[in-house]
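All protein chains but one are shown in place.
Letters A and B mark the chains in the order given here, with residues in each chain numbered from 1 onward.
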Amino acid sequence: MSELTSKTDTVVAAQAATTPDAVLATDAGPAPGKPRSLWSDAWYDLRHNWMFLLSTFLILLLLLIAAVPDLFISGSVSPRDGDLTAHYLQSPQMSHLFSAEWFGYDHQGRSIYARVLHGTRASILVGVMVTLVVSLVGGLVGLISGYFGGWVDSVVSRVTDVFFGIPFLLGAMVVLNTFAERSVPVVALALAVLGWTSIARVMRGSVITVKQADYVTAARALGAGTGRILFKHILPNAVAPVIVVATIALGGYITAEATLSFLGIGLTEAISWGQDISSGKDYLRTAQYVLFFPAAMLSVTVLAFLMFGDAVRNALDPKSR
Amino acid sequence: MGRYVARRLLQMIPVFIGTTLLIFLMMYALPGDPVRALYGEQSVDVSQIAAIKAEYGLDKPLWQQYINYLTGLPQGDFGTQIASRRPVAEVIGEAFPVTIRLTILAFVFTVLVGVSMGIVSGMRAGRKTDTSVLVITLALISVPSFVLGFLFQWLFAMQFGWVTPTVQDSMNVGQLLLPAIVLASLSLAYVARLTRTSIAENLRADYMRTAVAKGLPRRRIISMHLMRNSMIPVVTFLGIDIGSLMTGAIITEGIFNVQGIGNLVYLALSRREGATVVGIVTVMVLIYLFVNLLVDLLYAVLDPRIRYV
Partner (left out) sequence: MSIIDKTDAVLEPEAVGFDGPLLDVRDLHVEFHTRDGVAKAVNGVNYSVEAGETLAVLGESGSGKSVTAQAIMGILDMPPGRIPRGEIMFRGQDMLKMSEEQRRRIRGRKIAMIFQDALSSLNPVLSVGYQLGEMYRVHEGLSKKAAKAKAIEMMDRVKIPAAAARVNDYPHQFSGGMRQRIMIAMALALEPELIIADEPTTALDVTVQAQVMDLLAELQREYRMGLILITHDLGVVADVADKIAVMYAGRIVERGPVHELYRNPGHPYTKGLLESIPRLDQKGQELYAIKGLPPNLTRIPSGCAFNPRCPMAQDVCRTDVPPLHPMTAPDGTELVGRASACHFWKETVNG
């Protein structure tokens, strides 16, 4: 017992000696002001972080575009039907904001602006779906193998190794190549099959750390069951790094979808930025805008999720700053 | 140490078998027929197709095909490319050196630029240089490499005329430079960020305070105390990253028309050439596994707290 307290003292003293923040945290006495938890501290950080505010705004805007793309274009413009004779590779009219001709027309006479808007839905859907599946599957696998350890962990880890060993994009290419019709769920599933391992690894590591915490031992000593310990004590405390990795990965999945569509083995039905970039590459010399606008939109989308994940990570893990 | 390596090699076997089996199943269990694809739209004699299938053992049950494949591997037998009727090993052998070159070039670029950017940024955490490095890395990560490839193509070939838009001689290192930079961009950004975090974190470590308290000159504190510790996670990441560089090369090669495995994979996939695809993945997995082993060994050299267990 005395050893335990002296250790805690040591830790507190060490923190106090090195960081002034810690001094404040440990010394937050009866004085006015609420005690600050990890999450409220993180929230404080986020509200004052321009990257977070900007990325949140962008993500909300993108979600709105994905939901109702027609809201952002004047008149009713079909992204699929083009008028070759009237609009073949017609240059952008940068002054005609929000009009069909704003970003110009492509080689089939289709409005690039309309296509860019309508391409948002597929990209975001794939990104979100992959992230959800991967977080659930990978999270569960990581939780189980981290918590139970032993042979369960060995088996699960080897299986994870197998999936991790397959190059991500190459594996997705092989899987998708076998489908003639590739809808959003198909592409999402193909990416998820190969992507869950990274979340599983993060979760496993996080669970192993949390498992050793004193409050888990205490809960066990008080007679809490496995289920209760797992979901009441371990999961809430182990989930932060998973959230961060998943948010950042979301941007990566969007890139992966675009890359596959660019290669012609991605989405077949939906309008996709990747496909449009692929068709734009043939006009790189004469009409760069055909490639530029979908590429820019794709990059901004990925950037938004990346910045969001980054900001959340920095807020949750002040050490990385 | 010897025992550790032996144990690791043994552990690799199930992973290797699992990975190749997975790809093998994906390639063969699914519809599509490489032999039929040979003849395109032509009508062909069913018996002719059966004969070719029998020749390559494609008529046997899947598990037997896989066993045959595995037993052939140690002798360097990767099967036969149906389209050209050449051994897959030979086909891969031609394309691989190009991809390896591209990967190594990109790797060198990643290490040199990524690590230095990370060091500069980590040492000035929170200041202007740090912010600009952060913005650059964010941009590099969010712009997909194929977009960056076209951007460079347009800028350096079409606007400045410094290079040809596509690579003419795939074995020419000079010509591979631009594709290598494009390929490196993503890894470079990650390495820069990882190095930055690692440096910034170690700067606050207790042992750094001790080093200052010992009255060591700044140069020594940084080179001996800070760098040794900060580089450990970076080295680990670099090892794993070689795998993703090789996959990334597939796309970069397509943009710049480099005749490496990217090209090969693409053709093989569209022709349902299972043997070629499985062969390429097999080689990549092998490289990945061995690099990982090397990294783990290096890790133990860099960090004495890690023991070979």
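As a working rule, a contact is a pair of C-beta atoms (placed from the backbone, for glycine too) under 8 Å apart; a residue touches a chain by one contact, two chains touch by 3 or more.
A quick note: this is a predicted structure, and the numbers were derived from the prediction, not measured.
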Considering the whole complex, which of B:61, B:174 or B:217 touches the chain not shown?
-> B:217
Which positions on subunit B touch the chain that was left off?
-> 205-207, 209-217, 220, 224-225, 228-229, 232, 302-305
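Basically, only the chains that are shown with their structure count from here on.
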Write out the stretch or stretches of subunit A touching subunit B in their complex.
-> 18, 158-159, 161-163, 165-171, 173-175, 177-178, 251, 255, 258-259, 262-263, 265, 277, 281, 284-285, 288, 291, 295, 298-300, 302-303, 306-307, 310, 319-321
Which subunit B residues qualify as touching subunit A in the complex?
-> 14-16, 18-19, 22-23, 26-27, 30-32, 125-126, 138-139, 141-144, 146-147, 150-151, 153-154, 158, 197, 200-201, 204, 206, 209, 243-244, 246-248, 250-251, 254-255, 265-266, 269-270, 272, 277, 280-281, 284-285, 288-289
